[in-house]
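The structure follows.
For chain A:
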Amino acid sequence: MNEILLKNAIALDGSIIDVLIMESSVAQVGVGLETSGEIIDCGGLRLLPGFVDLHTHLREPGKENTETVLSGSQAAARGGFTAVSAMANTYPVADSAGVVEQVWRLGKSAGLCDVYPIGAVSAGLEGEKLAEIGAMAESAARVRVFSDDGKCVSDPLLMRRALEYVKSFGGVIAQHAQEPRLTIGAQMNEGSVASELGLAGWPAVAEESIVARDILIANAVQSRLHICHLSTRGSVEIVRWAKAQGMAVTAEVTPHHLLLTDESARTYDPIYKVNPPLRSMEDVLALRAALADGTIDIVATDHAPHSDEDKECEWASAAFGMVGLESALGIVVTTMIESGLMDWQRLAEVMSYAPAKIGGYEGQGEMLAVGAQANFVLVDPQSEWLVDREALLSRSRNTPFPGMKLTGEVIHTIYRGKVVLRNRKVLSYE
Partner candidate 1 sequence: MSLILDGTEISRALKRIAHEIVEHHHGLNSVVLMGIPTRGKYLAERLAAMLASIEAPVEHGTLDITMHRDDIRLRPPRALVPTLLPVGGIEGKSVILVDDVLFSGRTIRAALDALGELGRPASVQLAVLVDRGHRELPIRADYVGKNIPTSLKESVKVSLIEIDGIDSVEIAPVSP
Partner candidate 2 sequence: MKNLLSINDLSHDEAISILDTAAELQKLTAGTVKKLPTLRGRTVANLFFEDSTRTRLSFEAAAKRLSADVINFSAKGSSVSKGESLKDTAQTLEAMGVDLFVLRHPASGAATSLAESGWVHAHIINAGDGTHEHPTQALLDSFTIRKHHGIGRNDFSGVKVAIVGDIAHSRVARSNVLLLKKLGADVTVIAPPTLIPHGIESWGVQHSYDFDEDLASFDVVMMLRVQLERMNDAYFPNGREYARGYGLDESRLHRLKKSAIVMHPGPMNRGLEISSASADSAQSVILEQVANGVIVRMAVLYRSLGGPDIASAGGL
């Protein structure tokens, strides 16, 4: 029988504990535990629930040159994620049971984390008619989260129908909030930096108007709305208001929006080109505060791999997006924990418990208890490390953080009782 003993880890409450894992679940939690199996010395390491990413682009099928389910799973394991959610904007689009089952099976065979496909809201992401939402929900992949991410479901009627439709199985619509008419040709955050650089502005109101609209629609039909990658102070205020009214809305923020601002664009290096765009420092501070106070529920990476060809060009021609799985924890610790804005308990909440709950991911984001699935990440909270672009496990290199010093490093990742990352090295198959 597979037995692993995690020795002397720091629990969320700060106490030092041992955790005995048998097969895929927790067998014992206490002090002074013993085993005849493997012992992992976790002295000085924080024991956290395996992270759950509700927003990941794995690019398979269709763009395997930039990422595959396997390479993305390796990057996830490196980042401490035991579950990721594969966005629907693949080729073909994940708008049918066939595609989501394929992705789901690829995740199983990679075996490094749970891969939950996200289904498209509209057929072909075209925003015109509903995708086969029911079929995807009933498929082997049991899809519960639907999103046209990359594009906004801008038609309010289609949005309303989708929100209503997913109620039958407790699904959720994850909206990419971007009013398309207000962002024609938009390149970066609308503001003085964009004006100076002569890059077409992406107004905050293009996001906020959709956030406000969809909160009202979701409330009107009593369904669940999740807002992807919140990026503005105004969006935060709207979500805060909705939550105060008791409306069922959840929201995510990406690590890059917690750290970077539109000032980065001054280099015209498209590595900083992302959708939604990097905003002002005022927005960054509002997002941090909102993540700390619960207005924003989760951190999601929006890991978006792109080939060098799509980034080695002038800004306007470059693709939107950044990879993020492998640097997520470091950014969150650096921006939120080191700054004293939040504690490790809250980090576990925003990176594991809450996203698992929103996605309905079974066996993920569970409290530490006997019988729970053994999904853990062990983090050295003091370790300072440099992001090495060349060492990324993702197939793509488009990190905006190369050479950046981050605090908080993932040392081991345990996925359903299996050590998939040991001493920073991902389990490899031969």
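Everything below uses one rule, namely that a contact is a pair of C-beta atoms (placed from the backbone, for glycine too) under 8 Å apart; a residue touches a chain by one contact, two chains touch by 3 or more; residues count from 1.
With respect to how the candidates were assembled, all candidates are chains of the complex that A comes from, given by their letters.
Just so you know, these numbers come straight off a predicted model, no measurement behind them.
> Any copy counts here: identify which of 1 or 2 touches chain A within this complex.
2
> Name, in rising order, each residue of chain A that touches candidate 2 in their complex.
By the definition above, chain A touches candidate 2 via 184, 187, 190-201, 267-269, 309, 312-318.
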